[in-house]
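Input: one structure, supplied below.
One chain of protein is taken out of this complex; the other chains stay put.
Coming up: chain A.
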Amino acid sequence: MSSPMSTPGGKRGRPSNPSTRNEAATSPPAQRRRGQPSSNGDLPLMPTSPPTDMPDPLQDTSLFSSPPHLHHFLPSEVDMSSPLMYGTPSSRVDGTPRSGARGTPARQRPDLGSVRKSKQVDLQSEPSAADGAAAAEQPAGQRLVIWGTDVNVATCKEKFQRFLQRFIDPSSKEDENSCLDLNEPLYMQKLEEISIVGDPVLNINCGHVSSFDAELYRQLVCYPQEVIPTFDMAVNELFFERFPDSILEHQIQVRPYNALKTRNMRSLNPEDIDQLITISGMVIRTSQLIPEMQEAFFQCAVCAFSARVEVDRGRIAEPAVCRNCNTTHSLALIHNRSMFSDKQMVKIQESPEDMPAGQTPHTTVVYAHNDLVDKVQPGDRINITGIYRAVPMRVNPRQSNVKSVYKTHIDVIHFRKTDEKRLHGQDDENEQRLFTEARVQTLRELAAKPDVYDRLSSALAPSIYEHEDIKKGILLQLFGGTRKDFSQTGRGNFRAEVNILLCGDPGTSKSQLLQYVFNLVPRGQYTSGKGSSAVGLTAYIMKDPETRQTVLQTGALVLSDNGICCIDEFDKMSDSTRSVLHEVMEQQTLSIAKAGIICQLNARTSILAAANPVESQWNPKKTTIENIQLPHTLLSRFDLIFLMLDPQDEAYDRKLAHHLVSLYYQSEEQLEEENLDMAVLKDFIAYARSYIQPKLSEEAGQALIEAYVEMRKVGSGRGMVSAYPRQLESLIRLAEAHAKVRFSDKVETIDVEEAKRLHREALKQSATDPRTGFVDISILTTGMSATARKRKEEITAALKKMLQSRTKTPVMKFQQLFDDLRGQSETAITKDQFEEALKALCDEDYLTISGKTIRLAT
């Protein structure tokens, strides 16, 4: 045989083998796989013998008795570790330390369907086709291919070894390669890792294979069942050649992932059957562990002769006659000595993002085998690489008709959790949203336009009239800043999310804006302050009705991690509920200590809140603080506070009316022409969020410094500190977000300018001191305007002076003192102001207040 695989370990063929083969082959025809051209002989890797060898495979037992590849000797050794095996290992293995390709047991790969589905009958029934193909190849220099495919084992193996030895990807950004030298062959380093760690699994990125050798990739995708074992062989040869002394639990298994064949469950179709596919989805259910019999062990009750039968597509052909003593029906199944493998059914469902509107999500059944069992939990979002299978419905022996429907499932080869990183709290954006080249091109073209910022902001909620600056603010919020990690220097992560508060008169379409944003972002949450409690926002513990275990149910803030949490009627929220927001809005985490569960969850969410003024109508004679009545600790955590006030201006009214009327008669198409498509906007934001990470440029840094100094100066003119570092951080975030809109990797001066403008615009409205007309950020940070603070100090000073002048009477009546002070002062003093002044003096330990009497401290 010219095949390179008539090979190692071949000596270990069991004598019983040929007969089992034959028995397997005689399973009812209805159970056999349906013949489709691509479905190849399921004898994985059975090297095609030259046509002369195979006129009749059923009789040609020699073909089987010298097992041509690893799978044939594996059943004997596979189960050293299995408690179900009672035989002494040494009686089967050569006895020597297990090392080298021969010594290391192979392990069955049920994921590849090593549950044999031999199709000898096909060879027989259509010999001409098979022979013809092989024969045609023959003259062209010993080109042997696996039946039904165009895979030549030797070439394939060689190609793959070359791939392993040569593939370098200097531009690799993958997290798992982080500690590897990018200029060395990537997979050789991984092999080295395997030799050290001892985890005999080699994950191969199909993208790499594809860029290295497109033909190999095509074969891998089309004939995974044949090609992957070839890869296994190749990698083991290579590995044990290089690390002859390493000891592994079993032979290395190759697990390809990221096959670009299919991304969406919806696009699976009959052509994908038996091909390698990658789909994404969410786990909705996992089954119990199912022990699946791989090989049945029969023992004759009369002569104790044993026979092994491999399971063939779920069926065991029970030997009717003992071949040793010829007793009929004497063989009994011995469960203990049969071989089982782990199997688990996992149901996955389309992720909500992938679904067309108005349809329900599809589900797919996935089988996980061996060590992939219990790797995923319900709720996980995963990418699955596996082989798509279709099995005809079981035939009812009593019925002649067959259900004409197939059951489909995926035998999983590789799981990849898409949100894995989120659990580790590292960098995220791992949702590799795939954009087609064309889409990226359109997005880039759009980003290159000089007015992209205005275009996008006008595309935001087009049905809501005006409020351009607010839309711009929300747009920047959607993009967010760059996430910075300062944990090295002890400050932890810097918040990248922008928080916005909208405050304004009823009926100014705040709710519509919130609804729009909630619909726009993939991970948005919408709550109303009236209906939400602190636990609803954070997390709560409940008893799972099925398992009786306490489970942590996450609330809106945690669910909108990496998204936007829209909170309507923010002012109606109770104080205790609001207080949970403090941590979220600055540290971006949520600490929970409940029912014995103490944990910290990530809640990197942007908050978009809407509030009505206290008197339901904005009172222009009051400050923002007075109008909103929110604790200033919370207010200072909002990057932008917008006031949505009714401008009460004729020109505005006219435009507004026109806008509204047009809503009622313009056709759908007309409107769509005018504005950017919501889908484009979505993609634009998703692309910018995951691929653009702008950094501050030198000039931008300078501009920011200047802006900050300026902001501080505004206050310092009156001897007040007006801007705090928090405002500087806000500016940086906004500038970064603006750079993202331009798809720029650098934050430049124009970004800072816009950030400054927007910040001023928002503040000009929200922090204008009604008494001075100045912009005054200190309102937000201390809850009091600078003039009010000044006034308070004046009164306190006056009161102190008055008290000092009458030290003779250390005890005074409250009312009397108040009247005295009022009489002394030129301006009116309210009772509140007086009390505040008293309190300030009290804090200075100058006096003590008990009820209505005031006593000077001595």
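Going forward, a contact is a pair of C-beta atoms (placed from the backbone, for glycine too) under 8 Å apart; a residue touches a chain by one contact, two chains touch by 3 or more; residues count from 1.
Criterion: contacts and distances are computed from a predicted model.
Colleague: According to its UniProt record, what is the protein name of the omitted chain, chosen from "Prolactin receptor", "Mini-chromosome maintenance complex-binding protein", "Ubiquinone biosynthesis monooxygenase COQ6, mitochondrial" or "Presenilin"?
Modeller: The chain we cannot see is recorded in UniProt as "Mini-chromosome maintenance complex-binding protein".
Colleague: For the chain not shown, which residue from A:Pro185, A:Gly207 or A:Pro361 touches it across the whole complex?
Modeller: Once the missing chain is taken into account, the touching residue is A:Pro361.
Colleague: Of the residues A:His329, A:Arg444, A:His658 or A:Lys831, I need the one that contacts the missing chain.
Modeller: In the complete complex, the chain left out is touched by residue A:His658.
Colleague: Taking the entire complex into account, which one of A:Arg162, A:Arg315 or A:Arg439 touches the absent chain?
Modeller: The missing chain is touched by A:Arg315.
Colleague: Based on the whole complex, identify which of A:Ser509, A:Thr538, A:Asn627 or A:Gln727 touches the chain you can't see.
Modeller: A:Ser509
Colleague: Of the residues in chain A, which ones touch the absent chain?
Modeller: Those residues of chain A that touch the unshown chain are 29-30, 32-37, 119, 121-122, 125-126, 268-270, 273, 282, 284-285, 287, 290, 292-293, 311, 313-316, 318, 333, 345, 347, 349, 352, 355-365, 367, 378-379, 390-394, 396-409, 461-463, 465, 506-509, 511-512, 515-516, 519, 531, 616, 646, 648, 650, 653-654, 656-658, 660-665, 668, 671, 678.
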